[in-house]
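With one protein chain removed, the remaining protein chains of the complex are shown where they sit.
Read from first to last, the chains carry the letters A, B and C; within each, the first residue is number 1.
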Amino acid sequence: MTLTTARATELRSDALDRFRAVRADSRALAGPLSDADATVQSMPDASPAKWHLAHTTWFFETMLLKPNVGGYRVFDEAYNFLFNSYYETVGARHPRPKRGLITRPSLDEILAYRAHVDAAMEAFIGDADQGVVDLIELGLNHEQQHQELLLTDILHLFAENPLKPAYRDPEPLAVAPTPGEAGWVAFDGGIVEIGHDGRSFGFDCEGPRHQALIQPFRIADRLVTNGEWMAFMADGGYRDPLLWLADGWAQILEHEWSAPLYWEERDGEHLQMTLRGLQPVDPDAPVAHVSYFEADAFASWAGKRLPSEAEWERAAEGLPVAGTFAKAGAGRLRPKPAGPSTGGLRQMFGDVWEWTRSPFTPYPGFKPAAGAVGEYNGKFMCAQFVLRGGSCATPEGHVRATYRNFFQPDKRWQFSGLRLAEDA
Amino acid sequence: MTLTTARATELRSDALDRFRAVRADSRALAGPLSDADATVQSMPDASPAKWHLAHTTWFFETMLLKPNVGGYRVFDEAYNFLFNSYYETVGARHPRPKRGLITRPSLDEILAYRAHVDAAMEAFIGDADQGVVDLIELGLNHEQQHQELLLTDILHLFAENPLKPAYRDPEPLAVAPTPGEAGWVAFDGGIVEIGHDGRSFGFDCEGPRHQALIQPFRIADRLVTNGEWMAFMADGGYRDPLLWLADGWAQILEHEWSAPLYWEERDGEHLQMTLRGLQPVDPDAPVAHVSYFEADAFASWAGKRLPSEAEWERAAEGLPVAGTFAKAGAGRLRPKPAGPSTGGLRQMFGDVWEWTRSPFTPYPGFKPAAGAVGEYNGKFMCAQFVLRGGSCATPEGHVRATYRNFFQPDKRWQFSGLRLAEDA
Amino acid sequence: MTLTTARATELRSDALDRFRAVRADSRALAGPLSDADATVQSMPDASPAKWHLAHTTWFFETMLLKPNVGGYRVFDEAYNFLFNSYYETVGARHPRPKRGLITRPSLDEILAYRAHVDAAMEAFIGDADQGVVDLIELGLNHEQQHQELLLTDILHLFAENPLKPAYRDPEPLAVAPTPGEAGWVAFDGGIVEIGHDGRSFGFDCEGPRHQALIQPFRIADRLVTNGEWMAFMADGGYRDPLLWLADGWAQILEHEWSAPLYWEERDGEHLQMTLRGLQPVDPDAPVAHVSYFEADAFASWAGKRLPSEAEWERAAEGLPVAGTFAKAGAGRLRPKPAGPSTGGLRQMFGDVWEWTRSPFTPYPGFKPAAGAVGEYNGKFMCAQFVLRGGSCATPEGHVRATYRNFFQPDKRWQFSGLRLAEDA
Partner (left out) sequence: MTLTTARATELRSDALDRFRAVRADSRALAGPLSDADATVQSMPDASPAKWHLAHTTWFFETMLLKPNVGGYRVFDEAYNFLFNSYYETVGARHPRPKRGLITRPSLDEILAYRAHVDAAMEAFIGDADQGVVDLIELGLNHEQQHQELLLTDILHLFAENPLKPAYRDPEPLAVAPTPGEAGWVAFDGGIVEIGHDGRSFGFDCEGPRHQALIQPFRIADRLVTNGEWMAFMADGGYRDPLLWLADGWAQILEHEWSAPLYWEERDGEHLQMTLRGLQPVDPDAPVAHVSYFEADAFASWAGKRLPSEAEWERAAEGLPVAGTFAKAGAGRLRPKPAGPSTGGLRQMFGDVWEWTRSPFTPYPGFKPAAGAVGEYNGKFMCAQFVLRGGSCATPEGHVRATYRNFFQPDKRWQFSGLRLAEDA
């Protein structure tokens, strides 16, 4: 697409600002980490912080600089093997479960790699056309996803350490009124439009925008709290197979789940590992780190169900995308109590990702893009469930009402919680 | 519900006929099996034939006779532990992977157990009211499902035997004309009604009948054939990761899949293990024993996609439920070539179960029944995909257009194949 | 070697008698088994009874008939693949953990196979020379080993069945006086001769006869009893890591061992599964079904140690090989209490195999024979421990003082127990 000079200048200037801001955020996130913190991989689902920092950089080098910038000097030829995540199109790659064995290059070398690519990118952005700017935007959104993963993976790593180190120092929490009973907001059934319309950035799986048919439903005006979860636990929720999906019950038997991930009990008190160290569980805060299986079982126990993603998106329509998000690694880094009723829906964005009952499937008319970028989401459309709304570890500005996150139903290391729904 | 005498008599007479017929079918299926054949479990997904014969009998004893027939003498108190499948409500049970270690009771004893329960059931049916008849109908449909599993599990067992024994003798196959290229049948989009209306027997997960929104689509007028599958194989279909879902590609790497289950190559010829022993692959017959992953990859390779279950049900609406089914263990026991084009849809019922792209999820308004029967389907609504139409191992009369079968996407030991679809 | 006519006639006549007797014993052992009992494999270490019956027959067919008898008709060409155990020299073989999937050939077919080979062997024995007779003797001793395994494998299988079927009916046990405290028999140190001298049949690993150096030692005059084992359990023997080898403690943590294999506790009483069904533990009988790890830990707890095999053989020198053995599947089939002190060593033969502290290693000068027979024992000389003396499941006449049995230190499904020793 040809651009007028003025439009092009503005476009490039915006892209540059945004590029610098997102890239700086990643560096800031790594601030509290030692070389060792940034190297270790605590489970196959997680990746080292250093890997996140390098892989997001590899994206720009591989997708933008190498194909487009004549004379670009690759920082290190070996990095394509080390820092490709899952792009079959781009060649062989290091096995995922072995990412934590790469003690070299060091964190400092990875930061140098970032600086090298950033410099080349900044120069390149000065000549960018619309297509390039769009691909950069994809790279930045991709990086923001890895910013969230960097936080959740560090939390997992630190939770494995008997010393329970804090990623950031704890800070005193403001005393807040108890949220009280959840209220219910009703919606009509009928044909609704959902999905991304393509007029601004969205991931491929968010579109196409399309019609969906929903039945009348009600949805809770706030998230399920830790206090409600303790009642579920006290009522034997983790011991009654009739509440559980068969696969979920198998998880309970195998892994002896009896509480959300990161909870432990000491002297009768519930504690949980957080990015600010081991802290008492706040009964008013939303429950986090529960699997789909647990969310579904809780809903069965409560006589409710999880919302579908179409219902959730219908309910979120027109609401401001405001809530507890991450800000370059600052911010609360823990989900926040709902506060008093407002009459409307609270906590739809931020705090915790909300499990929906919807398997992650292609929208009608969805077609993966050609080439490496087409591997982005489509190949994961199997046996995962959609989560909506973002969390306290999601970078501010990253999500929107159409945003579809997805994980396998047994995963718990994300800030995942739930909101109840029911047929009207 | 109170019944008039005449209506009650007819109802009971019909129920008795049907009970006798289905129960006799199971016995006939066991006819070719030795005590040892009926005892061994060849993988955790499969069950011994003896177990199928006993478990379906246990269903009648546990759900009908014990709660309703005063003075009923339980055949063996130990059987409740041995032959409960997964009903948490009904107490502890023998671990599924150990079903094949139960050499005693023998097949003869299990047949005696069947006779004992049959006699009690026949007497009981003479007094049955509508509710009981409905529960018997559920038990008979349940038994028919196990009839199909008995066949597929025996096929798996015999395929593991280097002697490749035949469950039934091979018989000469009539020479048939080649089906030719698939044709395409177009359907409009819009709101359609799908699901079971409850006016005759249906499993809980088939309802409630409800509205669904579909887009215009086309669907192939026949199943994908073995010949087409060989073209996919010859074109490197099993070696190109870009055709595959990520979980499917992981299966390929782990299990070295390079053909459908039960295929082997000898001297350049494709053979496949069947219920009639090791036979040449018929290029005109529908491909069977492929996983969802393979079906999806094939569709990607062909530039098409799998139909959704709503699309499939829309297409099947009003068609007669006719095709290649099992008849008390007789019948062809292998899928049949489509025959020449008819202008309409061929092979919608029988031959092979057709993978759809739809995850197995609850229909709007679905609620599991209370009690043990409520465990029937709901707890499996996670990470499985719906298959439609029945197979050559499905008992004749068992399926219908609304019937939802479901398996995990990596499973291949059922007679599972596919039909292509595309957006119109 | 050329034989005189008279010597040859006698040799052949003896060989024929012995062949018939041992082969008949195997058939008798299979008497109580159904086709299914004889087919199932309850764990990878065990084999189906049908397999034992066929494999021992395969030995004669492969090692004797095929190379020596012109015109011998192989019973079934497929059997070489199915019933080879581990002889790499003899070609490909069916994977051991899949032996239980072979429902066909049936038990009756295997018995027909035995009859076919027996007939050919009987004719062949009429012409046998010394070398052939020696190889037949090896085959018969090999078959006796499998007779013992058949019993121990059936016990394992039946123990997995919640119905706890009895291989043979229980019979009333004679009331016997309690054995009382163990006495100790002292032996001098010095150079002793151990090992088989080759003048009668012995397995390759029993020789060559050679000098060994031992220190003065004392050895208990009877086996450790169940009653003593209960004291070990009551004293926390299974919970104190300091008593255990590191690998043994790992087994305890992984498998939650807290008693010998086949023991269970009901209402405070100790029961154990036996070849005669579930029976109360007899405190006076020798403990059986303990691993090397358990035997070693018990010895540590008792302040003693296990004997070395040289010590055991020194102690057994000159004693009659008498004790509780199996007699064609008849006999007690359970170890027997020691009875009152005799002043000498009791229970050295029969009852239970006695773990020694000696790893199974080659004797000085040991060389495996050439060819398939050479694979007999040598390749297992790693990470196994020697057991001595035979058990209640060993065929009478099979063992001798030089006999070396061997198993991995975690194995418990044999009739394995222990006798204590100490430095003098």
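In the analysis below, contacts are C-beta pairs under 8 Å (C-beta built on N, C-alpha and C of every residue); 3 or more make two chains touch, one makes a residue touch a chain.
The shown structure was predicted, so the numbers you read here are calculated from the model rather than taken from an experiment.
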Legend entry - Partner chains on view for the chain not depicted: A, C
Legend entry - Option touching the unshown chain, where C:Phe187, C:Trp244, C:Phe349 or C:Phe415 are the choices: C:Trp244
Legend entry - Sole contact to the chain not displayed, among A:Ser34, A:Gln130, A:Ser258 or A:Thr342: A:Ser34
Legend entry - Listed residues C:Ala6, C:Ile191 or C:Ala234, member touching the removed chain: C:Ile191
Inset, instruction - Looking beyond the chains shown, say which of C:Thr9, C:Gln215 or C:Ser258 touches the absent one. - result: C:Gln215
Legend entry - Where the missing chain touches chain C, by residue: 86, 88-89, 191, 210-213, 215, 241-242, 244-249, 292-293, 357-359, 361-362, 364-365, 375, 379-383, 409, 423
Legend entry - Residues in chain A touching the chain absent from view: 34-40, 42, 78, 81-82, 94, 98, 100-107, 157, 160-163, 165
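The rule is short, and it goes like this: only the chains that are shown with their structure count from here on.
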Legend entry - Chain labels contacting chain A and also chain B: none
Legend entry - Gap in Å, rounded to a whole number, between the CA centres of chain C and chain B: 47
Inset, instruction - Would you mind pulling out the distance in Å between where the CA atoms of chain A average out and where those of chain C do? - result: 60
Legend entry - Where chain B touches two or more other chains, by residue: none
